[in-house]
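One protein chain omitted, others in place.
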Amino acid sequence: MENQTSVSAILIVSCPDRKGLIASVTRFIYQHHGNIISLEQDVDPREHHFFMRLEWELAGFQIPPEQFEKRFETELAQAFAMTWSFHLSNERPRMAIFVSKHSHCLYDILSRYQAGEWRVEIPLIISNHPDLAPVAKNVGIDFHVVPITKSNKAEQEKRELALLKKYDIEFVVLARYMQVLSDNFIRHYPQRIINIHHSFLPAFPGAKPYHSAYERGVKIIGVTSHYATADLDGGPIIEQDVVPVSHTDRVEDYVRKGRDLEKVVLSRAIWRHLNRKILVFKNRTLLFS
Amino acid sequence: MENQTSVSAILIVSCPDRKGLIASVTRFIYQHHGNIISLEQDVDPREHHFFMRLEWELAGFQIPPEQFEKRFETELAQAFAMTWSFHLSNERPRMAIFVSKHSHCLYDILSRYQAGEWRVEIPLIISNHPDLAPVAKNVGIDFHVVPITKSNKAEQEKRELALLKKYDIEFVVLARYMQVLSDNFIRHYPQRIINIHHSFLPAFPGAKPYHSAYERGVKIIGVTSHYATADLDGGPIIEQDVVPVSHTDRVEDYVRKGRDLEKVVLSRAIWRHLNRKILVFKNRTLLFS
Amino acid sequence: MENQTSVSAILIVSCPDRKGLIASVTRFIYQHHGNIISLEQDVDPREHHFFMRLEWELAGFQIPPEQFEKRFETELAQAFAMTWSFHLSNERPRMAIFVSKHSHCLYDILSRYQAGEWRVEIPLIISNHPDLAPVAKNVGIDFHVVPITKSNKAEQEKRELALLKKYDIEFVVLARYMQVLSDNFIRHYPQRIINIHHSFLPAFPGAKPYHSAYERGVKIIGVTSHYATADLDGGPIIEQDVVPVSHTDRVEDYVRKGRDLEKVVLSRAIWRHLNRKILVFKNRTLLFS
Partner (left out) sequence: MENQTSVSAILIVSCPDRKGLIASVTRFIYQHHGNIISLEQDVDPREHHFFMRLEWELAGFQIPPEQFEKRFETELAQAFAMTWSFHLSNERPRMAIFVSKHSHCLYDILSRYQAGEWRVEIPLIISNHPDLAPVAKNVGIDFHVVPITKSNKAEQEKRELALLKKYDIEFVVLARYMQVLSDNFIRHYPQRIINIHHSFLPAFPGAKPYHSAYERGVKIIGVTSHYATADLDGGPIIEQDVVPVSHTDRVEDYVRKGRDLEKVVLSRAIWRHLNRKILVFKNRTLLFS
């Protein structure tokens, strides 16, 4: 189901705002015969900061991808103090999944993987419980059980980090993983750990959000996918979605309705991450279309 | 636009759950020749508490409305320890509006009032500012300015309570009224003061919720109508609704989008209150359809 | 994940409206010591038709389930000309899935099945293509390929009906099955064939609805689950849901966004069917909560 059309180059830029930014970058692409397919930009009026995502056809572009980074940095980026990244649309990032016992997000990710919905490699699943090993085995993905207790956490996270390194993992998805990662762990994967929290953050952070929502008597429940940061459930939000509940719904109905949201909203965040459509600035995300 | 069809009687009941409750009440109605139009019931499985709303045609019903309360209490309610209320569908409750300077909720309520959307009387508007007096005047509703300062609050609330009494007000709508009512004031109108808060509670209670939502980087904003209680922004929620925001939206876009939600969600809560479709139990609402 | 609480009895009734209906039925349950957990009723004011779903605890109820049907029919149903059905909450209906090549709905159903989300048996999958056989094999469900051509359709549908009979199937789910079933086939499973159509019906019936939606320039797309009838895409609607699209979305984005809706909305319809929460009357459904 992957789009087999021609490869494109993707550039994501942020820097202090200044006149001539768009003109300079688009001229650079044009001069080297790049045909821009899409350009999205925004300026934060309070921070006077500039953001842009640019995509152009690689075919006909005169700078080879392997030389682009050096040339863009020296010819343009330095002068504007740009923070930037460059990607090709045909990359297949390597992703690891962390799970515990809830299977719905894992099933959802794996069924998309098997159906070829995404351009991704998933070589590794890590869990603190052995329960879902058969699911991984069915799909032929390595499954490592790394049980976590209070006393062994630091040591076990080292094991996990070693596994991520060994499998050459670019980013991590917490598919209802029921352990809190340490700050040290998160620091290894800044803006590269995607979590799903089963509440409409910032409402109901922490444990048992559906129970809390029921107690409070809200009329709509939600879920939130976000990048993990040292601030638990406080990282930059990627996607949120909601579903109405009624007074006839019990906590188990919240769980049932929420489960469907969780898997869809987590997968939407993964899709966006894979497609290089997220830019993080000061704990907020810009989502490109 | 009012429904001119025949009058119906409405009974709202809650009590400890017990076998035979529905059978007893429906038999009572049937024996006196009442034709039930709608019945909704629910049981809270943790609290073992029973809730029911019953509506039947008054035409042909053999107990005159003015005798119903006494007979239902002695013949049925006492035996089941029921909390209950009885209404007729053709009542026109008297409602007061409290406003400050924001006009959108007031305009929305008044345009429905003028168009005859609701069965209600609105004889009184109270404000802590004179700004919206012309709007009230246009519609021919008395407008009283009661300015509130830290030092005069207790005294001014007495004036407001006196006005509510004088105008024989049954319930109060806070249409973006920017003052916090005292516990004493609220105690006079339990479950009869409807507020609109411009956030998706319990997220962002208190002041400047749109600014907080922007700072946090949420992807969806919401509003909440609820009954006012001594717990600020903590009362039983009646209606909530949400609207997506994008990274290109600034705080003023949040305000613009939220404004439309606020007026619609407040008016939905008023409609539900007027139609006797709300039952409050332990800080949660049951909303009948 | 099945709710292991006590078994309940479910009664679904419709009949011409009449005074005393609720009183009579609830009295019948009460007299035999049934404790009603939930009652929902409605009256169609134009058709003067009455609808009710009643659920009570089986424990303590003095009529054994195997005698209920006979006694209810003779003692109550006949007098009111009721159409009715009786179920137990611990039944496990047998369901067959029809698929073609699209796998997302199939994966979604099977992952719920494996996770034990539903009380159901799925012994049979039928497809007009062999492609998804491995998916079925993984889960250990029999997979029969029944290719359909214009010339062999009648004959092949006979084979399918024979399979449904052999596997003792109660209801059928068309999980993006790309063949139109004949009227004859549908007649064997009235209100027991659930289809998912990838448009917000009645808009865009028939083939390629996402393409049509794109051409028309709608701002929201939707999907519809419904019971199949002889009227293609015209049967009683069970569930619908929608998702916004923007002008930057291409048809392939519609397909991607719609895919997530399709699987969730189809599964919601199956859940509702399994939980005996649907009543069909004159091509419309009542959905009990």
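We call the chains A, B and C, going by the order they appear; numbering starts again at 1 in every chain.
We take it that a contact is a pair of C-beta atoms (placed from the backbone, for glycine too) under 8 Å apart; a residue touches a chain by one contact, two chains touch by 3 or more.
All of these numbers come straight from a predicted model, not from anything done at the bench.
Visitor: If the hidden chain were put back, which of B:138, B:152 or B:184 would touch it?
Guide: In the complete complex, the chain left out is touched by residue B:138.
Visitor: Have a look at C:77, C:105 or C:201 and name the one touching the chain we're not showing.
Guide: C:201
Visitor: For the chain that's not shown, point to the residue among C:34, C:222 or C:258 touching it.
Guide: C:222
Visitor: Just checking the interface: what residues of chain A touch the absent partner chain?
Guide: Here the touching residues of chain A are 19-23, 26-27, 29-30, 33-43, 45, 244.
Visitor: Which chain B residues touch the hidden chain?
Guide: Residues 3, 38, 103-104, 107-108, 111-112, 114-115, 117, 135, 138, 246, 248-249, 252, 256, 259-260, 264, 267-268, 271, 289 of chain B touch the chain absent from view.
Visitor: For chain C, which residues reach the chain that was dropped from this view?
Guide: Chain C touches the missing chain through residues 42, 45, 200-204, 216-220, 222, 236-242, 246-248, 250, 283-287.
What we mean here is this: only the chains that are shown with their structure count from here on.
Visitor: If you average the CA atoms of chain A and of chain C, how far apart do the two points sit, in angstrom?
Guide: That pair's centroid distance is 35 Å.
Visitor: Cα centroid separation between chain A and chain B, in whole Å?
Guide: So the centre of chain A lies 42 Å away from the centre of chain B.
Visitor: Got the chain C residues that touch at least 2 other chains?
Guide: 38
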